[in-house]
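Each remark here refers to the structure printed beneath this line.
Excluded from the complex is one protein chain; the other protein chains are retained at their positions.
Presenting chain A:
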Amino acid sequence: MRRKSPPPMAMKKPLLTRKHNTVQQFAQLVQLLSNSTKTNEKLDALSQYFATAPDKDKTWVLALFSGRRPKRTVNSTQLKNWCIQATGLPEWLFNECYLTVGDLAETIALLLPPHTHPASFPLYHWLQQLQQLEKATEAEKQAFILQAWDALDDSERFVFNKLITGGFRIGVSQKMMVNALAKTYDIPAATLSHMISGNWDPAQVTIEALLHQSTSGADASRPYPFYLAYALEDTPAGLGPIEAWQAEWKWDGIRGQIIKREGQLFVWSRGEELITDKFPEFTPLTGSLPDGTVIDGEILTYANGSPLPFQTLQTRIGRKNVTRKQLQEAPVAFLSYDLLEWEGADIREKPLIERRSILTQLIDLQQQPALLLSPEVNAASWDELALIREGARAQISEGLMLKKKSAPYQVGRKRGDWWKWKIDPYTIDAVMIYAQKGHGRRSNLYTDYTFAVKDGDQLVPFTKAYSGLTDKEIAEVDNWIKRHSLEKFGPVRTVEPKLVFEIAFEGIAASNRHKSGVALRFPRINRWRQDKPVSEINTLDDLKTLLRQSGSPEDKV
């Protein structure tokens, strides 16, 4: 009945004494960051880390926490299988554990037998070793992973596994990391944010080089941090006279930056992903745009003078090689909002009205079909603008953007100068029919639900949604689900169709992959309608009416 003794995973390995400057320090940082709910505490921990960690580790941490994941050399299935072999547990039992824990890296760390050859190395050592596995055979990879597991303690194993599976979801935003670095290195956050953006490889660059380069000598591809708007909660009347503001349609595409420097063109997404190759439509800009130009805007599928629904853009996302058919059916254009760099100079501090005027001239001169100006929406009063906004859906837009004409281009999400004034989402009352357990913080709680509308006396599932409830409501719903389950299919439970929720969403399109015939954009739970009986929920016909009104082609996608 005893746990099987560990297989002979020990290899020749020097026994090193534990030091402060090891992956242990990083493991402690991760633990603190994931436990703490207080921004200041996290900030201090990060800043402290950046002040004391080995330089090579810092660069990696910077990369990891800003989404620059190292290339995967080992996959999740391999990790799982090797853990099963090392522990001698049956696969079904491993799966049960994973369902409860909700995180593969953590499940493995908890299941492995205690290490027998403790060794301590810095973080960068492990990352470099992992990188070197790229061309290794399966057997070599397995030998390395088993040896590493046998050298690390539980908390180190967890971060080690996370380095492989990727995605440290521990509540550290890019902004927080930038602030921590700014504190440690005494560099203004906005400057720092720009310094660490763009294309760099943590294995090649030192942190000192990264933080000491001047803007001019920098990597030519480097984008500026995006300025992001908050949602306007009230009416715009509180913003002062309308004359001080510029209004534009709020587009539902991919926010991006087009950069032309040193004879090269770079297209970045807001997620700081270089996507130049995905959109050959922009290739002609390499020749036409002057060097030292950076434009902020939105990538949209666009034909005959108007945007196409977001669903068409989805056929272009996530594809490296674009077919001719796709280029014909879903051509893209860049709707330019703003000019950030002009003639090699950073002009973000100039007022919008000046930047906009240079931008307008630039776009005019270019005469490129894929480079357009996001038009201004003019109105004499806020009331008139409010009326225009009602027509947003017909423009395939989500509402309006309001930008202060005198404002500089800021960094990150800031209140005051930019506001998004979205139209109200669509809403549908629906009943919950399936529930599934969540992941991470919500593992072991039923948080992912599938909803249905009525079609005659049938219930037709039409969407999944999982955000929008408070922790207290989640606990209550979770408890209800556990008591009112009808059937269990693996992790999914069928529940009595009793609980009614209002589902909000931004868009609707026809879909032949879904039973209901529709696919929703950004569905989420708006509120729990405890006041509403199932007999009063919306119907499939209601959804189809919305579909027709949205102007989305019914037979496409």
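We take it that a contact is a pair of C-beta atoms (placed from the backbone, for glycine too) under 8 Å apart; a residue touches a chain by one contact, two chains touch by 3 or more; residues count from 1.
Keep this in mind: contacts and distances are computed from a predicted model.
You can't see one chain of this complex, but its UniProt record names it "Ligase-associated DNA damage response exonuclease", from the set "Carbohydrate ABC transporter membrane protein 2 (CUT1 family)", "Methylaspartate mutase subunit S", "Ligase-associated DNA damage response exonuclease" or "Aspartate carbamoyltransferase". Across the entire complex, the residue among A:111, A:362 or A:396 in touch with the chain not shown is A:111.
In the complete complex, the hidden chain is touched by one of A:43, A:89 or A:379, namely A:89. Residues of chain A in touch with the missing chain: 1-3, 34-37, 87, 89-90, 92-93, 96-97, 100-103, 106-107, 110-111, 440-445, 471, 479, 482-483.
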